[in-house]
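Structure first, then comments.
Removed: one protein chain of the complex. Kept in place: all other protein chains.
Order as written gives the chain letters A and B; numbering starts at 1 within each chain.
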Amino acid sequence: MNELNAPTTTPQPAAPTTAQPAQDPAYGPAVGLSLKEKEQVRQLEGIAAEKTARDYQHIVLAYGVLWALFAGYGIFLWRRSARLRADMNDLRRTLDRHPPGP
Amino acid sequence: MRVLRQALLLLRSELRQELRDFELLLTASFFTVVLLAMFYLSFASLQSKAHLAAIPGLMWLTIAFVGVLTLTRVFDREREADTLRALLAAPVERLAIYFAKAAMTLAVLMLCCMVLVPGLWLMFPAGAAFAEQPLATALLALLGCGGYVAIGALFAAGLATGAGKNTLLFIILYPLTTPVLMYALVTTRALLDHHPDLPSYLGQMAALDLILVSIAALLFETVLVGSGARSTSPKGQVPRTLSREPSA
Partner (left out) sequence: MRKLLPDLCLVAAMPLLVYSVHRVFLETPNERQMGTAFKIFFFHVPMGWICMLMAVVCGIAAGVQLRRRSTMGAAVALAAAEMGFVTGLGVLLTGPIWGNATWGTPWTGDARQVTTALLWLVIVAYLLLRHYGPRSSDRLAAALAIFGAVNVPIIYYAVKLWKTMHPSTGVVASLPPEMWASFWPALSGLLLCCLGLFGLRIRQLVLAEELDVAWVQAQDRA
């Protein structure tokens, strides 16, 4: 072997591989390296997060309305019951004052 | 046949009463003209394409408003003179009373349509289709007003027998007559657009009118005088109805 023989080809930089699995499991393939792509992904994630937050507001409002309606009707029934009980007590007192004849 | 004969007799009496002073006809027609004027002021500045979409709504809203006015007046006469009670006590089929009142109201509304339809055509040129298809227009007016009157006569009579508040007629009638008015809206739009399905829509309106008249006729006597069934309250007492609950 002649040590003075310089290699005739210059080493080429390795081509980026996307399909080949990484040798080390700690490292995944590098994708979306471009800044533009990263910005776009961040923007879309932001829109999605905004929509989810807005949706949750609507969900809380809708469920709140439902439960408020049922609670309101429940209170209405409870007050009517109280009124009927008071009326029944009045009737009982009236009957005690004037018991039925023989 | 007996019902029809009695209904015609009652209708003749109504018409005779109306022909004495034309009160109902004149007030209803004038109200129609006033509404037309208000609609013209509100919508004349719109494009003619918008007129085409608006004309059905204008027509049937007018019928709805004039209809309540007419029904209220037809039965107010009876209430003022207390003749409805006399009519119910007389040996007259209740159904005949219903048909006579409904026919009277329908006649007044049809006469108002004779003012309304030409008025809409004159004010909004998009209504030219009314003049091009007079028979279809007449049938549409008859079926639409018929369905409205079928429901209205029942409830106006019911409110007239008690110490009825007339404002309640508005509350009852408008929600119930919405299906009839919607059908009339769609059919009117089909007429204005020269739609090929117009005969089908008119047929559906006729079927709807038949259903409404049948139900109203079935309920009329029961609503006015109650059914003949035994009450279910204890000790045979006539039960107080559940319209009021005891106050505290």
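The rule is simple: a contact is a pair of C-beta atoms (placed from the backbone, for glycine too) under 8 Å apart; a residue touches a chain by one contact, two chains touch by 3 or more.
A quick note: this is a predicted structure, and the numbers were derived from the prediction, not measured.
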From the touch rule at the top of the page, work out which displayed chains the omitted chain touches. A, B
Which subunit B residues would touch the chain omitted from the figure, given the whole complex? 53, 151, 154-155, 158-159, 161-165, 168, 171-172, 174-176, 178-179, 182-183, 185-186, 189, 201, 204, 208, 211, 215, 219, 222-224, 226-227, 229-234, 237, 239-243, 245-246
In the complete complex, which positions of subunit A touch the hidden chain? 51-52, 54-56, 58-59, 61-63, 65-66, 69-70, 72-74, 77, 80-81, 84, 87-88, 91, 94-95, 97-98, 100-101
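To be clear about the criterion, only the chains that are shown with their structure count from here on.
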Approximately how many whole Å separate the CA-defined centres of subunit A and subunit B? 52
